[in-house]
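Structure first, commentary second.
Every protein chain of the complex appears in place save one, which is left out.
In order of appearance the chains are A and B, and numbering begins at 1 in each one.
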Amino acid sequence: MSAPSVGATDQPATPPVGPAPLVAEVGGGRWGDLWRAIGRNKKALAGVLLLLVFVVLAIFPGQIAPDDPTAQIYTPALHPSWHHLLGTTGRGEDVFSQLVWGTRLSLVIALAVGALATALSVVIGVSAAYLGGIADGILSLITDVILVLPIFPLIIVIAAYRKNSGLFTLVVVLGALGWSYGARQLRSQTLSLRTRDFLESARVRGERKTYVILFEILPTMTSLIVATFLGAALYAVLTAAGLQFIGLGDPTSQSWGTMLYWAQNGEALFAGMPLWAIAPGVCIALLGASFALLNYAFDEISSPALRVRKLDRTRLRSVELPQPDPAPTTAAENTVLQVEDLSVAYATDAGPVVAVDHVDFELARGEFLAIVGESGCGKSTLLYAIARLLGSPLPGEIVGGRVLFQGRDLVLLEERELRRVRWRDLSVVMQSAMNALNPVLTVADQMRDACRAHSNMSKAEIEERSREVLRLVSIDPVHLHSYPHQLSGGMRQRAMIAMALLFTPDLVIMDEPTSALDVVAQRSLMVQIKELQERLGFAVIFVTHDMSLVRHFSDRLLVMYAGQVAELSRTSELFDRPLHPYSQGLLEAFPSLHGPKVRLLGIPGSPPDLANPPRGCRFAARCPSVEPRCTAAEVPLHAVNGSLVRCILQQGAR
Amino acid sequence: MRFVLRRLGFFVITLWAAVTANFAIPRLMPGNPALAMMSRYRGHINPAALHAIEIAFGVKNHQSLLSSYFSYLGNVFRGRFGVSLTFFPDAVSHDVLQALPWTLALVGVTTILAFLLGTLIGLVAAWRRGSVLDSVLPPIFVITSAFPYFWLAMLSIWLFAIKFHWLPQSGGYDFTTTVGWTWAFIGDALKHSILPAATILVTSIGGWILTMRNNTISVLTEDYVRMARAKGLSPWRVMWTYAGRNAILPNLTGFAMSLGFVVSGAILVEFVFNYPGVGWMFLQSVENQDYALMQGLFLMIVVAVLTAILAADAATALLDPRTRDVR
Partner (left out) sequence: MTETLLRTENLTRHFPVGKLLSRQTLHAVDDVGLTIDRGEIVALVGESGSGKSTIARMLALVYRPTRGEIWFEGRPLSRLRGRRARLAYSAAVPMVFQDPYSSINPAYRVSHGILRGMKLHRGELSRAQRRSELNRVLEAVGLVPVSDTRQRFPYELSGGQRQRVGFAQALALRPKLIVADEPVSMLDVSIRVGVLNLMGELREREGVSFLYITHDVASARYLADRVVVMYAGHLVEEGPTEEVLQRPKHPYTQLLVSAVPDPRAELGLADARDVGEPPKVVDPKPGCRFRARCPFAIAECEAVTPQLRELRDGRRVACHVAD
């Protein structure tokens, strides 16, 4: 990931919480990465080692086992000794030798059934999803029917008619009945891939269907195919052992299941030969466990959310931990929020990343502050840090600074005390209402939850208040009892804003609430937000990536770059006379609808890797007016004309 | 409504597939065991038993395959599975109904309990991410879920019945107590069910815990959970109605899909414990080549599994408004 600058315009952006996408991490990419990931994961390592042991036993039983497993040459029911590590069976065979020789058949069945079932899963699952229509309908129905049919009894029925059938039949029957779970998974994965543009791209290119399936779809599903194989192998181990145990296998074969069959028939447990029955079971369990562990570890590797990353605070540079301050500085009468020196860090595989780096600002009562920046600049992280919504299971942790709200430091508040502040005084509006509204509750339910948590309003009062706020955002109250999926995108977004206004809080924090909407809807929602804000008098922190959107709505503008405040000015001031070269660049980055057409350049390059921030000014690498002194030392914020700017070129300006 | 109808349709189709498999399997086997069996028994057993086998296989002399298939379907539909050879002259349906309550009580109750308990533990483990509960349980249950049910059953018999003599080693009740709705009998039956129930519980609960934990972890990163926290709801409310209710939906689907696997394990547990339920009787019938009884029991198992799946579907429809909407 750390090659020197690539590309004319932009280099690899390191996302703040950046695992590579699932398929890239396991499905493709470099195999070395996969091995390293397995090496790091204890469960995977345990699984691999276990499996390796059994593979060795299966390949070299003659070299490892002291005796012929079928030779009934010893005294029956001997206790364990140096000659007979696990004692002897009721028929005078060496238990340890039987165990070693039994590995081969169990492993062969597991691998063969795994391979057969996986092949069937892939063929049926992928073609069902890719063909679609009636073919999909029929294949999916067959898959589901086989899936819910109790397979084991069915196999018993088959075996009952055909006793002592050979290994081949066993593998074929287990494989033919064991593919359905994998096929279902692969089908749904393929369906989700079908909407991905790279398949469309291959089709538009004119590729044939077989090519698309074999060379575009399958390589991206490696991890799922491996999981399918492991699952099928586990199922094969257990099912085969079960069949052999009840005597439906070949009783003369050497396998753990057969050992258990003889142990059960020989009353091993009652006749003082517990190891005869316990040892083969342990082997079955261990072989099964090796597949299960690998499967589970694979799941963990391919979906990073399942991994716990602990933030290593000792590796943070120059960030002090929050200290309880006995006397919080009383802010000006008019201030509703004061953010002091706030720093937030993420734990990543490459160590801690400071996503928000010593951010300071104040917010006056009823003020509209916009925070602008590119993706990965830390603007949303800052927002959620202020609202104290970071932390497990979501990444990010406040590692320094204070958030003074109503005279109290939110950073130090216990969750219980925080709950009293939440929503009554400080509410949040998120980017996508589709994701932010609970899909299984109606809008009314979700409003009631908030009301119940903070007041003892009666049912009727809650209903009345909910209708009232819906009317505020121009939604007909008939939609109150709808589920989120029944509303249109614009309405959901409005409903979320309505919900945020239930208690008319002092501060509403908004994270790109309009960016999922079309321009026309976006514009009307902005106007509405502004109107409500002026009417009800709440303060707003509004995060956006599009600074032209807030031009006419925000009082002040905070431009963030690479986790730091680049510039903080009055909005009109910043648009007329941007101080920071980055602000200038942003202003010149988007074309205008009016005025003369000029060639724009945008801002070449891309933001620095925050895991490894550069020395001095973080914008230096992309800055058109960079000087040697820019990278010499950290650049502080300079006050210029009532604005704050982090640029050394503005030092001493007035 | 449409969702429920669709699932009912699936119920019928799957049942039909199972019945057809029952009819087809003996015919598809090399050497046609159905006919072989008929000629082997003819003249050796009494005509009633022969008739029973005829019904079980849907074989009547000089009947075409298709018409014997339909008469077979008709018999199954009317619950006529023939006569059991093992428990001659009991009707198969009689024996099946005899065994059913035992299995429902043991396997049914234990499975539901394992599902509920596992879901709960999984939810709490994910909620308390990184706690002892969360870091210790998952790896343990990954391994226990790979245990063969029957082996754990043997092990528990050896440990608790043979070594310590704490619990009875086999059967559904003591033959000295009289069967009936008496406290003595119920207590005895409960005592006999502890070991098999514990075996099923321990081996099946791991799967539910793991899937629920993983579902919950991904649900916890959803915006609506963050939103619920922002609203200042009590952790209890966030955990149940926001995280739990959404995370359990895929788990219900998982329940439906892995039920067959649990039932397979339960059959072997009954076998090891000589527990007088459907599974034990099923394996008895296999051993005694009592095909009529075997087929009847197999269908019984299928119906039980499908009914449970239907219940899971109903729960899904109840919990998820999106499945209720006709789109």
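Quick notes on this one:
Assume a residue touches a chain if its C-beta (ideal position, glycine included) is under 8 Å from a C-beta of that chain, and two chains touch if they have at least 3 such contacts.
None of the values given here were measured: they were computed from a predicted structure.
Note that the absent chain touches A when the full complex is taken as a whole.
One of A:Ala110, A:Leu342 or A:Met547 touches the chain omitted from the figure, and that residue is A:Met547.
Contact with the chain not shown here comes from a single listed residue; of A:Arg196, A:Lys209, A:Arg420 or A:Arg629, that residue is A:Arg196. Considering the whole complex, the residue from A:Asn265, A:Ser375, A:Ser625 or A:Asn641 that touches the absent chain is A:Ser375.
From the options A:Val543, A:Ala562, A:Leu586 or A:Ala611, the residue with contact to the chain not on display is A:Leu586. From the set A:Pro80, A:Gly132, A:Gly602 or A:Pro624, the residue in touch with the chain omitted from the display is A:Gly602, counting the whole complex. Across the interface with the omitted chain, subunit A contributes residues 1, 3, 6-13, 20-21, 23-25, 27-30, 196-198, 200-207, 216, 219-220, 222, 374-375, 474, 488-490, 518-524, 526-527, 545-549, 551-552, 575, 585-587, 589-595, 597, 599-604, 606.
Assume only the chains that are shown with their structure count from here on.
Centres computed as Cα averages put subunit A at a distance of 34 Å from subunit B. On the subunit A side of its complex with subunit B, the touching residues are 43, 141, 144-145, 147-154, 156-162, 181, 184, 234-235, 237-239, 241-242, 245-248, 260, 264, 269-270, 274, 277-278, 280-281, 284-285, 288-289, 291-293, 296, 299, 303, 305-306, 308, 310, 384, 387, 389, 392-394, 415, 418-424, 427-428, 430-432, 435-442, 449-450, 453-454, 483, 485-486. Subunit B contributes residues 10, 13-14, 17-18, 21-22, 25-26, 29-30, 33, 126, 129-130, 138-139, 142-143, 145-152, 154-155, 157-158, 162, 210, 214, 217-218, 220-224, 226-235, 237, 241-242, 245-246, 249, 256-257, 259-261, 263-265, 267-268, 271-272, 282-283, 286-287, 289, 291, 294-295, 297-298, 301-302, 305-306, 309, 319-322, 325 to its touches with subunit A in the complex.
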